[in-house]
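All protein chains but one are shown at their positions in the complex.
Read from first to last, the chains carry the letters A and B; within each, the first residue is number 1.
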Amino acid sequence: MENQDNVLEVRNLEINFDTFAGTVKAIRNVSFDLKKGETLAIVGESGSGKSVTTRAIMGLLARNAKVANGTIEYQDRDLLQLSERDMEQIRGVDIAEIFQDPMTSLDPTMKIGRQIAEPLMIHKNMKKDQAEAEALKMMKLVGITNAEDRINDYPHQFSGGMRQRIVIAIALINYPDILIADEPTTALDVTIQAQILHLMKELQTKINTSIIFITHDLGVVAGMADRVAVMYAGQIVEYGTVDEIFYDPKHPYTWGLLNSMPTLDTKENTLPSIPGTPPDLLEPPVGDAFAARNQYALKIDTQKQPPFFKVSDTHSAATWLLDPRAPKVTPPATILERQKKYAAMHEKAVAEAKRAEQEQHRSGEEEG
Amino acid sequence: MADNIKQPVDDSFEPVPLNEKQKLDDEKIAAPSLTFTQDAWRRLKRNKSAMISMIILLVLFVMAFSSSFIEPHDPNAQDPSYANLPAKIPGVGIPGFNGTLKQGDVRVDAYAQAGVKPGTYYVMGTDYLGRDLFSRVLYGTRISLTIALVATFFDLTIGVAYGMISGWKGGRVDNLMQRIIEIIMSIPSLVVIILLILILKPGMASIIIAIALTSWTNMARLVRAETLELKNQEFVLAARTLGESPIKIAFKHLLPNLSSVIIINTMFTIPSAIFFEALLSYIGIGISSPQASLGTLLNDGQKNFQFLPYQMWFPAVVLSLIMICFNLFGDGLRDAFDPRSKE
């Protein structure tokens, strides 16, 4: 590990898929860290490679996927080098996953108590009764009402929200270090979404786990995440803290994403969208993959891939617009507003920090 | 990759002009758009076993139906002096295909023994009455394929119409029609077929009618289920709201959407119809002598199987080949028309 705060370090990950049409370069040089106890959101549209990344961490890549390069380091071991048996010891114990669709991710013919208890029976060698007693506790923890009566029910007897709670219970039963949540609320009603997100936040503090939160919905990210990585066409194009991504985005793709998110301030009747579709990853375009859809595209975008330009210690973006040689462009009006808000927030924060410092200073003087 | 990227020059930091950007987007070639049928055909073409089966079936069709022209001998002409000749193919020396027969421990030239004129060949040999087996197998194939075609026809007419009406009408009509099917299906179809043949007197026509009257039930059930689903879809609702007549809706909206179910199921009716005909003829209540059918040929061949195995092998192989090809082709069609069924 490069950094003691990190539980997981992904470096230069490249994953290809062999298909009938050719090799799809699904993940192209992705690196990121996951810090202890934090929630990292990976945001991007369908096909950007979010899910493939998490599958790689879980060691559950499809059969036609090939890891071409990179390392995934966890507890000083490279997960990509582990045998299937070793990986089985990690899955469901240290790293667990919550899936997207609770309606299909539970075994329809197995009682839910048994399904929740299974990870304990496999990994902790618990007997069924003991494991189900633990399962019952976990069911209560994730907020399943009448847990005692329902432990022997089958999945079809539960609503979508309840089923997702069951899936969460399965994932958390072994108190994993890392929880991967792959669009856990996409298939749910908005009100249920909020409950599930709230539950996850709450459990994170109780269980002290790090979360990788995959979503295409920036609205969900704001309340959930500590840091955000934006993915496009198999690459991370920008990462930073939630505030940096939301209020001071640098990459035109992030601008587009934020612009197409409805907010309370949205006045127009239409919601702007990013024109075009993501590039075909059978033959990724030369240069910046986003160039074709980017209204701020520079000539160099079509020739050379942009490197990461550092904005702050925590914030970087891969766009040529940050190069000193690039012309000054004006981001869309809404982004400017966001940046203004951010500046104000920042000033306020700085002022508060100063005041706090002064107060501390004063109190220190008084004590002294 | 880095090699073919030109070192950027300073002016490349200029914004890309609008018209060029258009081009950038245009360059992304989207996959060519295909209609559903084109797409299915493309998938079918990739399926080797299905394509080979289709070709074999086409060849068999052409041979069987043009057999009046290519038949080297009359399938019903008897010549007792030429009885039980083994297969002899011009220019082939493999035992079994060179007109020789094992008698005791020695191979003898059966053709010379029988005094056949040199230059006369029976490529599959002759049967116990001296009839040319090849011509008879071709004739039998023709009967099998005819029955297949007729069964398909009734599947498509009775089965599809019954299913569509049942599904479309719903309610009591549907209930009654389904009960009727359940009753028909609660007797094994071979039993029904035999009862019908008994009433109609054995023969080609009654076999066809009997098979036709029992083969459509599966189709009707599948079409009904699909129609029930389609009936409530928006485009059908829209057509109904606009006052289109049910007949028009059936032809314009339902049939095209039912086509894959229909095509796939047809491909499974055919082998079962062929099987029933062969079985009936085999047990002696189907096509009767002197007419040839693959079933009667098998029955004849089985009697002498220990001594003249070729008389059983040829019809057995041809019958199995037809069945295998229809099944493989049917599988291919299902995979092609229903991509969900394959990964």
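Just so it is clear, contacts are C-beta pairs under 8 Å (C-beta built on N, C-alpha and C of every residue); 3 or more make two chains touch, one makes a residue touch a chain.
Operating definition for what follows: contacts and distances are computed from a predicted model.
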Quiz item: Looking at UniProt, which of "WD40 repeat domain-containing protein", "Glutamyl-tRNA(Gln) amidotransferase subunit A", "ATP synthase subunit b" or "Peptide ABC transporter permease" names the chain we cannot see?
Solution: "Peptide ABC transporter permease"
Self-check item: Touching the absent chain when the full complex is considered, from A:65, A:170 or A:274
Solution: A:170
Quiz item: Looking at the whole complex, which of B:76, B:257 or B:302 touches the chain that is not displayed?
Solution: B:302
Quiz prompt | Hidden partner chain, touching residue among A:118, A:132, A:177 or A:301 | solution = A:118
Exercise. List the residues of subunit A that touch the chain left out of this view.
Key: 58, 60, 84-85, 88-93, 96-97, 99-101, 104-110, 118-119, 122-123, 154, 156-157, 167, 170-171
Quiz item: Taking the full complex into account, what residues of subunit B touch the chain not shown?
Solution: 182-183, 186-191, 194-196, 198-199, 201, 271, 275, 278-279, 282-285, 298, 302, 305-306, 309, 312, 316, 319-320, 323-324, 326-328, 331, 341, 343
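The working rule: only the chains that are shown with their structure count from here on.
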Practice problem: Return the distance between the CA-based centres of subunit A and subunit B, expressed in whole Å. | Solution: 52
Exercise. Show which residues of subunit A lie in contact with subunit B when the two form their complex.
Key: 276-277, 279-280, 285-287, 291-293, 295-305, 320, 323, 325-327, 329
Exercise. Show which residues of subunit B lie in contact with subunit A when the two form their complex.
Key: 4-6, 8, 10-16, 21, 24-25, 27-29
